[in-house]
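Just dropping this structure here.
Here the complex is missing a single protein chain, while all its other protein chains stay put.
Entry: subunit A
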Amino acid sequence: MTGSTAIRVETLSKTFDTAAVLHDLSLDVRAGELLALLGPSGSGKTTLLRIIAGLDFPDRGRIVFGAEDATRLPVQQRAVGFVFQHYALFKHMTVADNIAYGLNARKRADRPGKSEIKRRVGDLLDLIKLSGFADRYPSQLSGGQRQRIALARALAVEPRVLLLDEPFGALDAQVRKDLRRWLREIHDRTGQTTIFVTHDQDEALELSDRVAVLAKGRLEQIGTPDEVQEAPVSSTVLKFLGDTIEVEAIAQGGEVRVEGRLTPVTAPAGLVGPVKLYARPWQLQFAESHEAHLHGTVRSSYRSQGRQRIEVDRPEGKTVVVEASDTARLPAGRAVGLRILAGHVFAG
């Protein structure tokens, strides 16, 4: 499914006024893959996407489509499909006219015939499961339906790459979930090279073939969802992919100790001395005091989806969240010990 490089981003730099937004960012997008750009707000995701689309231009670096240098290519000639967070549909056109817009905009020689356009619009409406809506106006549709129309409009021109900027950001949680699954389906069916921006790690991990994690205008890590979760290259990536507990630890000879007690976590070679250990809420377990790495008192707990999340206040003031099975509930104020089962260490 995924193969050769479709888009190569080479040492891209971009500065707005005085603020550097992208620093020497390089990235390869493989043909046919669904790549998620994940990163905190302001990390430069939209900027990168807009530069790939040709809506913005870099200060330095290149954008290469296949073998063609597209850095200076105007947006109209790039053949990219762009889907905006707020749909950006043409309100004065019907759904069918919106979808047909890109085809109608072509020069006469390249423009398909009227009946061919109509057929293509019909096919796309089938694909997005909105067949009966051809003659409606965007204002008569729900947010989720509008975003599907926007996607069909972008697909109609058979773009080289589909760029989606937080396509589900304006929708509520349930619709987001449905659309996610649906986008994955469409991608599997069309094999369209797709880059989509999100700051929702769940969305990125569920949907994508590979995830690129951006932070402060730099590419922190790129890899499959499994790779970035199992082997995050930095604490930034790790923290961004989910809730973490941060603990002071000492590393020596590959072993990691917390409060003098050995943990099952191993330190990479060369990392010696005071380090930070990061664990997920489910990588902690309640334990007897003599085998616990951490101590604290239960502040509160709540249940959700068959699991229990417990907030524990540690003596030095930090609060950690522990996830446990939903059996015995712990009353607030109870003193507990916590054992670290797994985690990652990075230099403090």
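The working rule: a contact is a pair of C-beta atoms (placed from the backbone, for glycine too) under 8 Å apart; a residue touches a chain by one contact, two chains touch by 3 or more; residues count from 1.
Here is the rule we use: contacts and distances are computed from a predicted model.
> Refer to UniProt and select, among "Carbohydrate ABC transporter membrane protein 1 (CUT1 family)", "Sulfate transport system permease protein CysT", "YNCE-like beta-propeller domain-containing protein" or "YqhG family protein", the name of the complex member that is left out.
"Sulfate transport system permease protein CysT"
> With the missing chain put back, one of A:Leu12, A:Ala36, A:Ile51 or A:Val80 would touch it. Which one?
Once the missing chain is taken into account, the touching residue is A:Val80.
> Just one of A:Ile7, A:Val29, A:Ala53 or A:Ile186 touches the chain that is missing; which is it?
Selected residue, touching the omitted chain: A:Ala53.
> Among A:Leu73, A:Leu127 or A:Val157, choose the residue that contacts the chain missing from this document, as touch is defined above.
Candidates A:Leu73, A:Leu127 or A:Val157; residue touching the omitted chain: A:Val157.
> Among A:Phe57, A:Phe90 or A:Tyr302, exactly one should touch the missing chain; which is it?
Considering all chains, including the one not shown, the answer is A:Phe90.
> Over the whole complex, note the residues of subunit A touching the chain we left out.
On the side of subunit A, residues 53-55, 75-82, 84, 86, 88-92, 101-102, 105-106, 137-139, 150, 153-154, 156-157 touch the unshown chain.
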